[in-house]
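Note that one protein chain is taken out, while the other chains of the complex remain in position.
Labels A and B are assigned to the chains in the order they are written; within every chain, residues are numbered from 1.
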Amino acid sequence: MKVFEKTKMLTDAHMHYCPGCTHGIVHRILAESIEELGLEEKCIGIAPVGCAVFAYNYFNCDMQEAAHGRAPAVATGIKRCLPDRTVFVYQGDGDLASIGMAETVHAAARGEKFTVIFINNSIYGMTGGQMAPTTLVGQKATTCQSGRDPAVNGYPIRICELLATLDAPYYIERVSTQDVKHVLAAKKAIKKALKFQSEGRGYTFIEVLVSCPTNWHMQPVEALRFMAEECTKTFPLGVFRDKSQEEGNAHA
Amino acid sequence: MSKILLHGTEAICEGALRNGCRAFFGYPITPQNEVPEYMSVKMPQLGGVFVQAESEVAAINMVYGAAGAGVRAMTSSSSPGVSLKQEGISYVACARIPCVIVNVMRAGPGLGGIQPAQGDYFQATKGGGHGDYHLIVLAPSSVQEACDFTYQAFDLSDKYRVPAMILADGMIGQLMEPVELPPVRSLADIPKKEWATDGRFGEKRRVLNSLLIEPDVLEPHVNALAATYEEIKKNEARCERYKTEDAEIVLTAYGTVARICKSAADHLREQGIKAGCIRPITVFPFPEREYAAVAAQPQVKALLDVELSLGQMVEDVRLSVAGKKPVFFYGRTGGNVPSEEEIVEQAKKALASAKEGV
Partner (left out) sequence: MLKVLLAGQGGQGVLSAGRFLAECGLHEGKEVSYLPAYGPEMRGGTANCSVIVSEKPIASPLCTVPDVLIALNAPSFHKFAPRVAKGGLILVNGSLSDCYVERDDVRVYDILANDLAMEAGDIRSANMVMAGALCELTKVVKERSFINCLNEKFIGKAHVCEVNKRAFAAGIAAVKEQKN
């Protein structure tokens, strides 16, 4: 009896993510979604700079590795030239919400017809735990060691809410990886976004809350609890834009 | 075919479009705004892609994506904008993505001015961004060349998988001259790029990447790039000589300044001074052998390098001449362009100093 089979959209490469990190889960549900929708034959992915920098080794499709923050611009170049391909962008919070904010906002404003998977763990993981644009108020980081102080560091940026002020985006949702139920919901959202893309509907954006036990200095289970209890206070889960609903024709 | 009167910027666009460029990404900056304007009209007519990017940084990264997907892609800017593109240029150079970057140089540093200059020679020919890399850099001196070199740049870039740059001064951008347009090349005629990440899954998957984190992986990659640059140096260095056969004083410059030097050489000859010119067509690779050969001619007393800068190409000239003859320098900056008369005076001075030195 077959209980589980790894999707062929992932390579056999050994992933480098830390124990307890939920990046791997997001890789898997994204890869499964692509395969289940039958899009694997025409898929191009863009890897970011950050913890997911080696994503080009893991996704079993054509991949481009972008400069820090520039993935939405790279994806724009590809998708405009090859509109029938499925193009996905995989970016972390530093990449997408800090150095790549201009590229993020403008790709969304232009309504570029690709899918952005935004990994929000509220910390710079790869570089060793510095403050991110999404670091919670009071959360400790190596560049705000007594916790994020709004008077000095300002407040975290809510990207879904920000992008939802724009007219062009077709679908924006924030999901979480705090438990199995939420992972399944996250997969549903990612699949929906990819399906909308394959139908040429418009810009689709899925923010996924993930944990970073290493840089949060927590045990994996504790980190999942922190994500569920603390991160979702600043970053509430939900759908921020769904034009398919506005159009009155549900496609879920 | 008959000639038509074209702006330098339009000629650059036509050269690109006629050799299969089907994606353009740009951001407004004077004095090259006519390039994105022209492309915004022409690209859709040819079924190509035009995007006005949110910044020069985004524009070069859009080129990375499009050219990486196998499409002939281009971006254009002027000095401050090209500085912003340097990050992306370093990435395309490392990932070996062929593309064309146009720099219509204005005066700097900083925001500088909007008049013609040549202050970006170092940036264009020595790498420009971080890391060990070069571009193939062509320097047009006429509107016809602006068209032809842009056309050729796409083929050169594809051939070596090295990004190419058109290094034009502001004068080329604004100048109008008669141009004979090259024939339109069919897209089917352009060799297929097996390495392109165009999503044709089922074959071996392809990755375009500039991250090689293992020193023993990165070093061979950089060495392979270096080998390509050596091959380019061997095959592609080009220059033009003008009346150097009997010249005592050889003027040298690139771009439109080279034309002013030609006129100055004619004036000098009218005054009984045997003058000639040599100008690099490719500034990377620099035509070292030709410069060495000219300097080795026994009747040549000195070279005078003229630039719209504080003296950048002059370093390559001196390296090539290797002390065989004195190399003098005359530069104007700030957007000022030397007149023929100024160059004539400088040439006389240079010749006199060279003779005194003997």
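In this text, contacts are C-beta pairs under 8 Å (C-beta built on N, C-alpha and C of every residue); 3 or more make two chains touch, one makes a residue touch a chain.
Just so we're clear, the structure is a prediction, and the values are computed from it rather than from any experiment.
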{"item": "Partner chains on view for the chain not depicted", "value": "B"}
{"item": "Sole residue of B:117, B:136, B:181 or B:260 that reaches the chain not shown, by the stated touch rule", "value": "B:260"}
{"item": "Residue among B:235, B:271, B:299 or B:339 that touches the chain left out of view", "value": "B:339"}
{"item": "Touching residue (missing chain; options B:46, B:84, B:114 or B:212)", "value": "B:114"}
{"item": "Residue among B:137, B:171 or B:351 touching the omitted chain", "value": "B:171"}
{"item": "In subunit B, positions touching the absent partner", "value": "3-5, 30-31, 114, 171, 174-178, 256, 259-260, 262-264, 266, 337, 339-341"}
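Here is the rule we go by: only the chains that are shown with their structure count from here on.
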{"item": "For subunit A paired with subunit B, centre-to-centre distance based on mean C-alpha positions, whole Å", "value": "40"}
{"item": "Footprint of subunit A on subunit B - complex, ascending", "value": "22-23, 25, 49, 51, 53-55, 57-59, 61-69, 71, 73, 87-88, 91, 95, 197-202, 205-211"}
{"item": "Contact set on subunit A toward subunit B in their complex", "value": "40-44, 46-47, 53-54, 56-57, 60-67, 70, 73-82, 85-87, 102-103, 105-106, 110"}
